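Omission of a single protein chain aside, the complex is shown with its protein chains in their original locations.
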Amino acid sequence: MAPLAPTARRLTLAGGHAAIIAVFVVFAAFPFYWMLITTFKETRDLLNTANDPFLFNLPPTLDNLRVLFFQTAYVRWLVNTAIVGTCVVAITLVLAVPAGYSLARLTGSWGQYLGIGIFLTYLIPPTILFIPFSRVISTLGLQDSYWSLVLVYPSFTVPFCSWLLMGFFKAIPHDIVDAAVIDGLSRFGAFVKVVVPLSLSGILTVVIFSFTLVLQEFVYAITFITSSSQYTVGVGVPTFLVRGDVYFWGSLMGACLIASVPIAIVYNLFVDRFVAGFTVGAIK
Amino acid sequence: MNATIDGDAVEPQDGGRRIHFLDDRLWLGRLMLAPAIVYIVALVGFPFVLAIIYSLSNVTVGSEGFHFVGLANFRQLVNSPQFWVAVKNTIFFTVVSQIAVIVLANILAMALLKDFPGKWLVRLLILLPWVAPISLGSIAWLWMLDPIYSIFNWVLRAVGWLGPNGRYIWLGQPDLAMASIIVVDVWRLLPLATVIILAGLSSIPKDLLEAAAIDGAGVVRRTFEIAMPLLLPIMLVAVLFGVVFTVTDLIVVFVLTRGGPFNSTQVLASWAYFTGIDSGDLATGAAISLFLFPVLVAIAVVLLRIAKRTELT
Partner (left out) sequence: MSTVETRALTKVFSEVPAVNGIDLMAQEGEFLVLVGPSGCGKTTLMRMIAGLEEPTSGKILIGQRDVTALPPRTRNIAMVFQSYALYPHLSVYRNIAFPLRARGADRRTIAEKVRWAAGMFGIERLLARKPRQLSGGERQRVALARAVVRQPLAFLLDEPLSNLDAKLRTLARDELKQFQRRIGTTTIYVTHDQIEAMGLGDRIAVLSEGRVRQIGTPREIYSDPADTFVATFMGSPPMNLTESDGVLLGFRPESLMPKSAAIAFSAVTIPMRITRIEYLGADCLIYGVLQPPFPEGPAIVRTGAGGPPPCAPGDLYEFSVEEPDLKRFDRGTGLRCNSPRGERERHHRR
C-alpha cells in the first residue's frame, strides 16, 4: 500500500480534535452530570462539606425523587406542561403550515418581504409584551390558568415556524404540484394531499421545535400564573421547590433532569432537518 | 388560470364553471396566510401598542383608572442611576457573551464537521444546554455556584488553588456575579450557534475548498480566506438570534441573582419584571421594557444590512 501521511502527524491531529470536543462536551454536559449525581444523593451527604462531592459517601437514594413526585405538584406540572405543549403545537400547526406554504409558493415577490416581516416580530419579544399582557389576561379572566399560556404562546412559535416551514416547502419541486393539479386536484387539494405528506419530516421538526419553545418559556408563565396547580414545569420548579431559604437540591436537580433529557434526545433526532430548513430560509 | 390581477374569478371563454378560489393562487395564498397574520397582529401588534400606551400613563396593577402622563415615566427613568446600571449591564452581558459564543461556536462547528464514532452522542450532550428549559438549567448553575456547596470551590480547594477554607462567592460579589451570568448565557446559546454555523459550513460547496487546496492554500488560509467570508451571512443570523435572546433575557438573572447583589446585575428585562409585576408599577415597567425595542431594531438593521452587502448569490 502506498505510504500515507506520517502516522505521528495523523495521531496528533486526531488527538487534538478529540481534546477540543472533550472540552466542549464537558462544558455543556457537566451541569447535567452534576444534576444526575445530586438527584440520587442523600441530603445529609450533599450538605456535608467535609465529604467528597464526587463520591456517594452515603449510599444512593431515591428519597429525593420520592419527595419530588409525591410531596410536590411536580407530576401535575408535567401534565400541565404536556397539555399546554400539545395545544400550542396544534394551534401553531394550524396557523403556520398554511402560512408557510403561502409564503413559499403562492405570494410572489412581496411574499419574500412578508416572510422577513413575520420574522421581525421577534424584535418585539415577550419581555416587552408581558406587562400589557398581564392586564389583558386578567381582563379576559384567564389569569392564573394555563389556558392563558395556550392563548399567548403561539405568538412566538408561529412566526418562526412559518419561516421554517417556508424553507421546507420551498424545497418541494414545483413540478410535483403542477402534476397534481393537472391530474385533477385543486391547488389547495394538491397542498393537502401531496405537499403536506412530502413535508412530514419538516412538519415534525416544527412540532419538536415548538414544543421545546413552550417548555422553555418562563416570562409569560411566571407573570400570568400564581397558583401551584396551574404551573408549568419551567416556573413551578424554581418558584415552588424553594421553601423560604431552604433549597431542596436533590429534588430540584431531579426535577431539572427529568424535564430536560428526554426532550433533548428527541430534539437530537431532528436537529439535522431543523438545520436544513433553517439554511434554506436563511441563505436566500 | 384565468385570474385577473386582482384575483377575481373570471368566466373562461367557453362559458364553463367559474374558477374556484381554491385554485386561484393569489386568493389561496392570501387565505392561507391570513389566519397567521391576524393572530400575530392581534397578539403581538396589539399588546405592543398597549405597552406604549401604558408607558405614557400611570397605570398600576391595582388601579382601575388611567391617566396620561406623557413622557414623565421616561424622564424619570433617564434620571435614575439604576436605569443606567441596567442599560450598561444589558449591553455588557450581550456583547461579551456574543463574542464568546461566536468564537467558540466556530471552533466547535469545525471540530464537528468530520464524522467520528460517537458523534450522535456528542451532539446530544452539546445540545442539552439549549434544549433544557432555561430556568431549570439556571437552577443547576445556581447549585453549582452555591456559596457553601459550590462544586467549583471544592475542586479549586482540592487542587490547591484555594486555601482549605477559601471560597469564591460566585453570585455574591458584583464582578463574579456578572461573570457567572455571562458564562451561563454562553453555555445556553453555544449549542444553537454551533448548529447554525455547522449548517453554514456544510453548505459551502466542497468544490471551493478542494480548489483552494489544489491552488496551494493550507488549512489556515482555506479557513480564514475562503470559509469564513462565505460563512458571514449565516454567522450574522446566529448573532442576531443570540443578541435577541440575550438582550431580552430575564430568566438567567432572575434565577441566579435576582438582580443582586444590590441590583448590580440587573438588566432591563429583569428590572422591568421586578418593577412592573413584583412591585405593581405597570407603567414604569412598560417604559423600561420598551427601551429594549429600539436597541433590538437597531441591531437587526445593522446586521441585516451587513448580510445584504455580503450577499453572494
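Per-chain residue numbering starts at 1, and chain names A and B are given in the order in which the chains are listed.
Please note the rule applied: contacts are C-beta pairs under 8 Å (C-beta built on N, C-alpha and C of every residue); 3 or more make two chains touch, one makes a residue touch a chain.
All values reported here derive from a predicted model rather than from experimental measurement.
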| item | value |
| --- | --- |
| Touching the absent chain when the full complex is considered, from B:P81, B:P117, B:G160 or B:G216 | B:G216 |
| Residue ranges of subunit B at the interface with the undisplayed chain | 205, 207-208, 210-218, 221, 225-226, 229-230, 310, 312-313 |
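Criterion: only the chains that are shown with their structure count from here on.
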| item | value |
| --- | --- |
| Computed distance of Cα centres, subunit B from subunit A, in Å | 14 |
| Contacting residues of subunit B [partner subunit A, same complex] | 20, 22-26, 28-33, 35-37, 39-40, 43-44, 47-48, 50-51, 53-54, 59, 61, 104, 107-108, 111-112, 114, 116, 120, 122-129, 131-141, 143-144, 148-149, 151, 154, 187, 190-191, 195-196, 198-200, 203, 233-234, 237, 244, 248-251, 254-255, 268-269, 272-273, 276-277, 282, 285-286, 289-290, 292-293, 296-297, 300, 313 |
| Footprint of subunit B on subunit A - complex, ascending | 17, 20-21, 24-25, 27-29, 31-32, 34-35, 38, 46-47, 49, 53, 94-96, 98-99, 101-103, 105-107, 111, 114, 118, 120-136, 151-152, 154-155, 158-159, 162, 181, 186-189, 191, 212, 215-216, 218-219, 223, 233-235, 237-238, 247, 249, 252-253, 255-256, 259-261, 263-265, 267-268, 271, 274-276, 278-279, 282-284 |
